[in-house]
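All remarks here apply to the structure that follows.
Missing here: one protein chain of the complex. Every other protein chain is in place.
On to subunit A.
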Amino acid sequence: MSSGKRITLQQAAEIVKNGSSLTFSGFTIWRRPFALVYELIRQRRKGLHLIEVNGGPQTEFLVGAGCVDIWESCWVGHELYGKYGANLSRKVGNKEILVEDYSHAEMLFRFSAAASGAPYAVTQTSLGTDIHNPAYDTLGNAGLRDGRRIPRHKYRFTEDPFFGAGAQVMVPAAKVDVAILCVQQVGEEGTVRVNGQFYSDPEVARAADVTIVMAEEIVPEEYLRRDSDLNTITSFEVDHILEVPFGAHPTGMFGRYDVDGAFLKDFYGRTRTQEGFDDFAKEWIHGLDHLGYLEKLGWPKMLNLKANTALKYSTGVKRGQ
């Protein structure tokens, strides 16, 4: 049975409006929905509010392209291939972007709260740090805390009223308009099967108002339902699906392909300046579609990244010196 959830990359990008809040699947340099990130840049989306459990190259591309006004998260970089987010750093220096810092666990618990319909989560993490410095409430300082999509407070303190365990911090649910996931398999009706670590994908998919799943392959729903215990996200939590092979490149995908470290290193090295970013975007984003991008990468590169089906990672990539 077809559910009519299939859309194209262009249609998927159009669901994300100027000013939308947005989040992604994956973890740092793994399983980021790049084909769609590139399409958002081609369509010159503006004023995005990224709310991410953790950032990565997708943050850096969108920020560098000027699509993002607010970034709420805990980390951005390229792991081994670029030690910090140079585009974000440049825009912070020029005061062209607002950054709201939480800790990693706080961001995760914020999405868990949103995913379970709770207004906030309570935790004992990061007490005593400047993450809780009231002067560093960026969205509050900017007068943006309207209590609708943006919570009235960055955090609140409370005392454990049940067991007397002491200070607790309450962090607001992460309410987002759109989640874009990039996974190995999705069924025609939206059932998702993630292979390997699923990071925070179940939480972000459930937290968002609209969930778009970009998969390496769309498979018969019946195939996934034969072994439903292996599935990760429920059919009806997914609104739109699309098939985009190699859609996470330059990030990696368990069982399919490795991170393209050389590509990320090149991006990191060349995009310290806005001119450098614009030049990189001209070469790799504008004027291309997804197939054109893959053609430009070329088969030798893609075969090199392709995972060994027994080991689930590539044995061909050169990782060290």
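Throughout what follows, a residue touches a chain if its C-beta (ideal position, glycine included) is under 8 Å from a C-beta of that chain, and two chains touch if they have at least 3 such contacts; residues count from 1.
Following the convention adopted for this analysis, contacts and distances are computed from a predicted model.
This complex has a chain not shown, and the name its UniProt record holds, of "Acyl CoA--acetate/3-ketoacid CoA transferase subunit beta", "Peptidoglycan glycosyltransferase MrdB", "ABC transporter permease" or "Rieske 2Fe-2S domain-containing protein", is "Acyl CoA--acetate/3-ketoacid CoA transferase subunit beta". Shown as candidates are A:G4, A:G93 or A:G117; the residue that touches the absent chain is A:G93.
The chain not shown here is touched by just one of A:L9, A:C67 or A:L108, and that residue is A:L108.
Of A:S21, A:S73 or A:T271, it is A:S73 that touches the chain left out of the display.
Of A:G140, A:G196, A:P245 or A:G276, it is A:G196 that touches the chain left out of the display. Mapped onto subunit A, contacts with the missing chain fall at residues 26-31, 53-55, 73-77, 79-80, 83-85, 88-89, 92-93, 99, 101-106, 108-109, 112, 123-136, 157, 160, 163-167, 196-203, 252-255, 258-259, 261, 307, 311-313, 318-321.
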